[in-house]
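All protein chains but one are shown in place.
Entry: chain A
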Amino acid sequence: MAALLLREIVDSFCLTVVDKNCNLNVPVEVSDINRPGLALAGYLQHFDEQRIQVIGTAESAFLETLSENLATERWLSFINLHFPCLVITRNIILPERWLQLAANRQLPVFRTRLATTRFIAQLTNYLEHKLAPSTTLHAVLVDVHGVGTLIIGESGIGKSETALDLIKRGHRLVADDAVEVTCTEENVLTGTAPEVLRHVMEVRGLGILNVKALFGIGAVRPNQKIHLVIQLEEWDQAKAYDRLGLDEEHHEILGVGLPCKTIPVRPGRNLSNIIEVAAMNYRLNKSGYNAVEDFIEKQRKFCLGNAPE
């Protein structure tokens, strides 16, 4: 499970750290956020200790309606629960001794000038992105006619060469050789290049090339949703390759099944051409037209028409 340190959140959101001595190396493991209204009202059951707590106008105004003793008592029982950190929005000023109590039990407290809902929305987005399951694949990711096409296959089979050909045809490179894949939403995989490898590719015999410098900004893109997997493999005489396109093969990455086409490599086969067509066919299928079904239906009628009386 991925984890994020408080330090990174503080830096990304420019949060003010109330007690400079607090420990910022605490990990945050869930993207859920809680407004502790119920806890401050005295209900402490079902409190998720992994969540970041956010206090806004409503919570602080509520505490002000309580008598001083009761408010302090509620505050104490709240901060004695375990949670990664507390964020106070709209730069609301809480009583100094409350903050001191939090500091005493080493609870990191931050402040932001953002409004509560806005801050929660931004933080949720950020956390979901940062905490999403991810993996690095040995593959090439190209945007072909808007279809995120992941080319996989053994080392030396010609993935980069095929990608280069696709770029020359006007398609866009996302990542060569190492693709960082993140599952940001349910069943959605996004690929990007590791920072050092951005826009760079390696072609045997030429070495390392910078695609952006060679072909321009239009030939690259920073990230892309992955729609289709193309598996390149050496032509195996004994293996039966798909002739109709009826069988839907799937390739699983991070638990998400993606449609996959296995393309045999043999001299004389123009791979970039085939991949371009595979991407167009994918779009055609998505738009509701399936050539195979259409053809098979026609052929079935044809057979029926020829049936003896």
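By our rule, contacts are C-beta pairs under 8 Å (C-beta built on N, C-alpha and C of every residue); 3 or more make two chains touch, one makes a residue touch a chain; residues count from 1.
Everything below uses one rule, namely that contacts and distances are computed from a predicted model.
Not shown: a single chain whose UniProt protein name, out of "PqqA peptide cyclase", "Phosphocarrier protein HPr", "Aliphatic sulfonates import ATP-binding protein SsuB" or "Oligopeptide transport system permease protein OppC", is "Phosphocarrier protein HPr". Between the chain not shown and the residues A:N91, A:N104 or A:T136, the one that touches is A:T136. The missing chain, though absent from the display, is touched by one residue of A:D32, A:E68 or A:E202; that residue is A:E202.
The residue touching the chain not shown here, chosen from A:A178, A:V256 or A:I274, is A:A178.
Against the chain not shown here, chain A presents residues 136, 138, 155-156, 176-178, 194, 196-197, 200-202, 208.
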